[in-house]
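The following block contains the structure, expressed as structure tokens.
Excluded from the complex is one protein chain; the other protein chains are retained at their positions.
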Amino acid sequence: MTIRTETIAAAVAKANQTIKRHEQELNAADAKLGDGDTGGMLARVLGKMAEADLSEADPGTALTRLAKAATVATGSSLGTLFATGLLAVGRQAKGRETIEVADLAAFVASARDAMMERGGASLGDKTVLDSLDAIATALQGKTSPTEAADAAAQAAADALNTFRSRPNRIGRARMFGDQTIGIDDPGMLAVMHLAGAIAE
Amino acid sequence: MTIRTETIAAAVAKANQTIKRHEQELNAADAKLGDGDTGGMLARVLGKMAEADLSEADPGTALTRLAKAATVATGSSLGTLFATGLLAVGRQAKGRETIEVADLAAFVASARDAMMERGGASLGDKTVLDSLDAIATALQGKTSPTEAADAAAQAAADALNTFRSRPNRIGRARMFGDQTIGIDDPGMLAVMHLAGAIAE
Amino acid sequence: MKKLMNSPADFVDEMLEGLTAANPSLVRGGETGRVIRRADDSRNKGKVGVVSGGGSGHLPLFTGYVGKGLLDACSIGNVFEGPTVGSCIEAIQMADGGKGVLRLYGNYGGDRMNFDMAGEMLEDEIRTTTVLGTDDIASAGPEERKKRRGVAGIIYAYKTAGAFAETGADLDAVTAVAQKTVDRTRTIGVALSPCQVPGSDKPSFILAENEIEMGMGIHGEPGIWRDTLRSADAIADEMIDRLLNDRPEGAGNRASILVNSLGATPLEELFILYRRARARVQAEGIEVVQPLVGHYATSMEMAGASISLLFLDDEIGPLLASPCECPFWTVR
Partner (left out) sequence: MKKLMNSPADFVDEMLEGLTAANPSLVRGGETGRVIRRADDSRNKGKVGVVSGGGSGHLPLFTGYVGKGLLDACSIGNVFEGPTVGSCIEAIQMADGGKGVLRLYGNYGGDRMNFDMAGEMLEDEIRTTTVLGTDDIASAGPEERKKRRGVAGIIYAYKTAGAFAETGADLDAVTAVAQKTVDRTRTIGVALSPCQVPGSDKPSFILAENEIEMGMGIHGEPGIWRDTLRSADAIADEMIDRLLNDRPEGAGNRASILVNSLGATPLEELFILYRRARARVQAEGIEVVQPLVGHYATSMEMAGASISLLFLDDEIGPLLASPCECPFWTVR
């Protein structure tokens, strides 16, 4: 199956609903380690993305417009990284009418790399990067959409579980040091919810 | 019996102890109607008065020194009125070696009048003036110290009871209007404690 | 309530020590140590002196407004207590350059008694006049305007009287300008949470979670109503309505707005209030000039804000705009 602009729009709509539902949960998770705004910020970002005009856009253009909507909505770390990832994927998709499920692994990997470059964090720092890395790996060789979606959702959930027992090593959360052991990273938690929503 | 400087010093010492004991009670009474500082302020004023040097002073000079000590300690309404009253009595006693108990009624009346003039309140406004007025009346014709002290203490207690059911009509408390009905005026409460202490 | 302080008994003196150490234009003086005067001594300026005074706990009031084009000296009492008569005497003496001294302070019992006594005690040496700040419309109705207490709006009278004194005007003229400014100033406050007097074991009043009080005084004196929190626009609307309904005679069509934090309320919220207050005043056809938004008269950590309007005329308008200089208010 191929992914078109409509597929992307539907995924954004779903993600938007999911994030609204988990807004206070994500705020609470962030409040343990940061400033308690992850949920509110993502709700705002996805709200703006859901309003973005994707008419007459091929997937690459659609992703770029979504990224721009995100950058207009926020300047927070996670929001900006999110936009950075979308931009990277949009650049990869440029000029193509459709995207194949088989391309997704490489696309997520390119988002991960662009975000790593922009944010200066490394794999293993217990951030969204680790979730994306796990998703990229899980998507490898997947060609059916449901298989891919399930694998991504599972990988995001597994990454959250795996990293829970490790300390955060970047951003505000870094300053809590070993107190972050046993606590979910709010960004990873958000990715889990988002991946889960798209899988549904 | 006659009143000498030592008698005055002893009364101040007693009053100082009493006020310390009732400091928070008076603050709480004032907090219902004003800014909650009557007790703290009087404790400070009487503390300073108890420290005043009354050596080689006749009663009039002693009273004037006590008034000065009070004016140095505070600029609050009640404190300033208190000093005003002491100054008036000191002026009356000027040049005399001793004061007779029989003079006390007139002395308290002169304090009351000076305080009325300074503060602009009237009798009936539910203030210390009403307590002093009641005391001045009760002291009339009393010549024995214990009789006088008892009469003053009783008068102060009665005044407090009588005025409780009326509204405050001056100062901060005025603004609470009829809400002050049923509530003790903090200044009158303080006079009751002070008169009671001296009677002991 | 947590406070960064040492012994409550040292609160005022240590505060004054810090205030003068940080601001060399302010000098602490007098035997009482409870007077602040201009470092460039006013006594040899051949001008009318302007003094104020009041209790501590209201910074930048009162002492912070000592400076060129404002106050010459200021006496300062304990927290929420009037200044002692001794400090009032010293403040008047320090402001006197031989042309007399205006006593300009808020209408509170202790302040009044002590400034009156000080004036009487000095009457053979120094000519003094009195103007009382009575801007708080919540404290008495229009028919009892003279009984109203003074709050943040008094700084407008500092400004115009101070500026006029600098021009060499005589005592009666400076007094008249101060009185006119008070007469044309209206203030109302809204409290969100209390403050606590150092050493006291209780806050000065209690407001429930989500409760506010319109018109509450700066020491917790009762206001007009107590109810649940409303939107900033609704609150600003009511405050402006009440101020405009109490407009002085001959108010004219130019006004300055002062949106003042009672202490804990941050600048963000003040600007949100100001935005609405200004729009409302403009909608009445009144031009807004020289607005002031910030911490001008506080009650320590009390949360809330006050809004003042000064209705200008051709005399006090230029005086408000003329230069002044103190650590908390500069006009050039």
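Letters A, B and C mark the chains as written, and numbering starts fresh at 1 in each.
Everything that follows uses one rule, which is that a residue touches a chain if its C-beta (ideal position, glycine included) is under 8 Å from a C-beta of that chain, and two chains touch if they have at least 3 such contacts.
Quick caveat: nothing in here was measured; it's all calculated off a predicted structure.
Under the touch definition stated at the start, the shown chains contacted by the missing one in the entire complex are A, C. When the missing chain is restored to the complex, the residue among C:G106, C:G119, C:P222 or C:G263 that touches it is C:G263. Check C:M121, C:A173 or C:A232 against the missing chain and you find that the one touching it is C:A232. For chain C, the list of residues touching the undisplayed chain reads 2-6, 11, 14-19, 21-22, 56-57, 59-60, 64, 190, 192-193, 210, 212, 229, 231-233, 235, 259, 263-275, 278, 291-293, 295, 298, 300-301, 303, 305, 330.
Listed by residue number, the positions of chain A touching the unshown chain are 24, 27-28, 31, 34-37, 40-41, 44, 71-77, 79-81, 83-84, 118-119, 170-172, 175-176, 179.
Here, only the chains that are shown with their structure count from here on.
Chain A and chain C have centres, each the mean of its CA atoms, that are 54 Å apart.
For the pair chain A and chain B, the distance between mean C-alpha positions equals 75 Å. Chain centres here are Cα means. That of chain B falls 32 Å from that of chain C.
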